[in-house]
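One chain of protein is taken out of this complex; the other chains stay put.
Presenting chain A:
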Amino acid sequence: MDCHRCNSHCGSGKGTPKSGLFKNWSLGLRNQQQPQIPDELTVADAQIALVGMPNVGKSVLFHALTGIYATVSNYPGTTVEVSRGVMRLGEQTVTVIDTPGMYSLLPISEEEAVSKTLLLTHDFASIIHVVDGKNLGRMLPLTLQLLELDLPLILAINMMDEARRLGLALHPEILSQQLQIPVILMAAGLNQGIQELKQTLQQQIPAPPLPLLV
């Protein structure tokens, strides 16, 4: 896998507008420190994370789930920071975290390390491992590593539209049975499979405790 080290970026991950004219008034010398891992991750909402190798469509899925736009491009390494957003899931709100792509749990670049640290230090109600349906064999080793961590995993096999065009068909039930986790076929860019994913999430995330009366 010598595609390991491709972290070419367009830098668009930073496209996130930190708008507001007055924030920049200090001669435009605004603090450009990258938020490593947002502190607010300790809120009470259930949290889920999107993880996976670069260029499998995590940010597209993030957009489909939360409605928040994270820059999406057709090359690996577009996302270099963690983005977070909120989605409605039945009665509750769930915080969704989009992570920079990672190839394995042994990080090679800075952004990969960010994703790994996030996984190892936060409690997630569910982790969605997004993979490219065209290259399943190359993607599954990361699934296996995530399973070794005993994380509440959902395997989202994305880009199935392209896989089908290449003449590939997948049996999700076989994978689901072997890996013992929910497996969903989807094409996030075409909004296919999103509903199914939401239903699966609803089953996996326990209902929130009743609000305390103060």
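The criterion applied here is as follows: a residue touches a chain if its C-beta (ideal position, glycine included) is under 8 Å from a C-beta of that chain, and two chains touch if they have at least 3 such contacts; residues count from 1.
By definition in this document, contacts and distances are computed from a predicted model.
Between the names "YdbS-like PH domain-containing protein", "Outer membrane lipoprotein-sorting protein", "Ferrous iron transporter B" or "RNA polymerase sigma-70 factor, ECF subfamily", the one given in UniProt for the chain missing from this structure view is "Ferrous iron transporter B". Summary of contacts with the chain left out: across A:86, A:147 or A:194, the touching residue is A:147.
Contact between chain A and the unshown chain involves residues 2-12, 14-21, 24-25, 27-29, 32, 54-55, 69, 71-77, 80, 104-107, 109-111, 113, 116-117, 119-123, 134, 136-141, 143-145, 147-150, 162, 165-172, 174-175, 178-179, 189.
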